[in-house]
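Omission of a single protein chain aside, the complex is shown with its protein chains in their original locations.
Labels run A and B following the written order; every chain starts at residue 1.
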Amino acid sequence: MTPDVGNYLLVSAAMFTIGLVGVIVRRSPLVVLLSLELMLNSANLVLVAFGRYHGGQDGQIFALVVMGVAAAEVVVGLGLIVAMERRRMLLDTDEIAELRG
Amino acid sequence: MTIQATAWVAYGLPLAGCVLIALLGNALPRRLAGIIASGAMLGAFAFSVVVFLRLRGRTADARSIHSTLWTWLSAGSFKVNMDILVDPLSAVMLLIVTGVGFLIHVYSVGYMHGDVEERRYFAYLNLFVFSMLILVLAGNFVLLLAGWGMVGLSSYLLIGFWHQKASAVAAAKKAFVMNAVGDVGLAIGIFMIFKQLGTVDYLTVFERHNELGFGSSTINGICLMLLVGGLAKSAQLPLHTWLPDAMEGPTPVSALIHAATMVTAGVYLIARMNPLYSYAPDVQHLIVVIGVAGLLMAGLTALTQTDIKRVIAFSTMSQIAYMFVGVGLGAYWTGIYHLTTHAFFKALLFMGAGVVIHALSGEQDIRKMGGLKRWLPRTYVCMWIGTLALAGFPLISSAASKDSILAAGLEVGGTWGTLAFVGGVAGALLTGIYASRLMYVVFHGPTADQAAHDAEHHTAHGEGPATMTLPVYILAALTLVAGFLQFPSLTTGMSTWLEPTTYGTVQMVEAGTSNEWIATAAGSIAGILGILIATVLWRAGRSAPVAFPRPLAILSERRFFWDELYHYALFVPTAWLANLLRGSLERYVFLAAPDAVGSLAGVASRRLSVLQTGIVRIYALAFAVGVAGLVLYFMVQAA
Partner (left out) sequence: MNTLVWALASAGALASALAVIVQRNPFISAIALLGNLASLATLYLLLQSDFVAAAQIMVYAGAIMVMFLFVIAYIGPRGEVQDERRRGWQIGAACAAAGAILVEVAWTVGRSGLTSAATVKDDFGSPKHVGELFLTRYVGAFEIVSLLLLVAAIAAVVLGAGARPNRVRMDERQAKVRAARQLAAQREPGA
């Protein structure tokens, strides 16, 4: 027997919430980026699982596009981190708070 | 040109004159403004005459012409047209308004010469006439109300024309407020008509007036509300106090208000609404009572006034009261007949008074005049013609028209008819006294030094410019002949002409020949008696020692305390309430509220700005909570 789509969805939801907690709780920009990857991947899992469930391959295409977007996001995110480091800034998301009202 | 087109041109010319003068503004030479305005009026009068003649050329039952230019308002099935109703009644009004109006315009050219704001004056004057034309030619109630309001506005502008005079501004405001009361009454009456019949069109309302029921509370209410409008505009009890104050305006304006426009509107309204009023006998009786009370009170007041124009103003009030008695008795044509003759002799009296005032450098107090017939002989003669007409001297206009009202009183009989007759005869006596008193005090006896000096100086080249004296002569001539429009046993021009304006709904009261002669005799005797009494009392002019009984003198001099009544009954409580509210509601609610709202917003935003931490993680947390809530919402929706 094969695990049905619901099982995958549960795994995905759990991963998403773990990533969400990571984004909220962690203050290192590196770990925040890693947590974002977790959330993106959980979304990918849902896309692939539903694609399989409906017997179409469009979900996989979506997942691949998400990977491309994730790559772009990581490139920019890491570029920012490097820039912060070069300016001797603290690697702490709470320090970047100039939008404070 | 059809009759309709002719009437529309007569209607539009004063407006065109007003707009032209207003648009040209300073580009227009001052002298030219008066010529344009007078020219517009002459044109309007010419077209009015054409309308009248062509109307005469038709058979009696084909003399009502309704013409619509365009649809003015449209809301569902409710429609108000920009229309006119030309029939014998509005044709008479058209002739009076444009004819007498034209003479007053010409007179104004002389009277206002040298005033720095001649252009504004003539623009207002044309506007006034145009407003009155809207009023008298309207083919529906909404247009009537528009004309009613515009007449109020124009009178406000002209009474307060000399706006540097505080008293003029106050008088203008008083007239406007009093008239606003009347406007509200008229508007309510119109609302009631619309509620009952679903239309505001004159002819439809006249056709269906019996649906309201004879003497029912509905028709009584409607007529009462319309009457409130008429009382205010015609300066009748108890809404008359604006009229004497309105003398603050230039004298030609007084003539216009009293003779051609404005105060005649109330009489016209009741005569026009005769199908309604004939179905509301209770309101008719009320009109008779108001009229009799008004004519007696105004006559008594005029006895002791010292301002030349105010004496004439109170005479207007009493003559309009006669007209109210006439229309109240159901003899609608008598009211309009008296209105017509009154227009001539009242314009004549005002213009004569204007000549006097002009000759005395603006002096209006008759105690500072006297003996002026030496310098103003022609004016003296003309004024006497006007005075005799006012007093009801036999054969001169008012004798016929006023006595026709008395005759109607005899014809109707009963309580109200007798009241009208007796009150009217008593009023005629009073009229003879106060009208002649004015003449004796102003023109006879010794002259005050200052007046003699001024008169000497101003009359070196005649009694005034031709533009001023010619209209006076013309009006004097008209006054002499106007009484033969309808004369007992001789002509029935007025009643026959106005017969179709009932639209076949009612029978106008027409006195029998014997009653007519009795009334004529009574009215003439009362008038002559009054003149004789005045001759005995004031033969010596302003120096004559005349002592009235003290209470009567006080009542008369203080104008029966109407101003004081309004002051203490309305103004004082209102001012007290306003001050109270200013100290409490205004200060603690309306003034405090904006501050409170402002500081509330400030405090709230300061408190809320705490949420904007600038820390992205907190935003993410808020986002997560939002997502959780949103999903929950959809779950609840689905469940």
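As a convention for this text, a contact is a pair of C-beta atoms (placed from the backbone, for glycine too) under 8 Å apart; a residue touches a chain by one contact, two chains touch by 3 or more.
This is a predicted model, so every value here is computed, not measured.
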Residues in subunit A touching the chain absent from view
1-11, 13-22, 24-28, 30-31, 33-35, 37-38, 41, 44-45, 48-49, 51-55, 57-58, 60-61, 63-65, 67-76, 78-83, 85-92, 94-95, 97-98, 100
Given the full complex, what residues of subunit B touch the hidden partner chain?
617-618, 621, 624-625, 627-628, 631-632, 635
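Convention: only the chains that are shown with their structure count from here on.
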Residue numbers on subunit A that touch subunit B, as the complex places them:
20, 23-25, 27, 32, 93-94, 96-101
Which residues of subunit B touch subunit A in the complex?
609-617, 620-621, 624
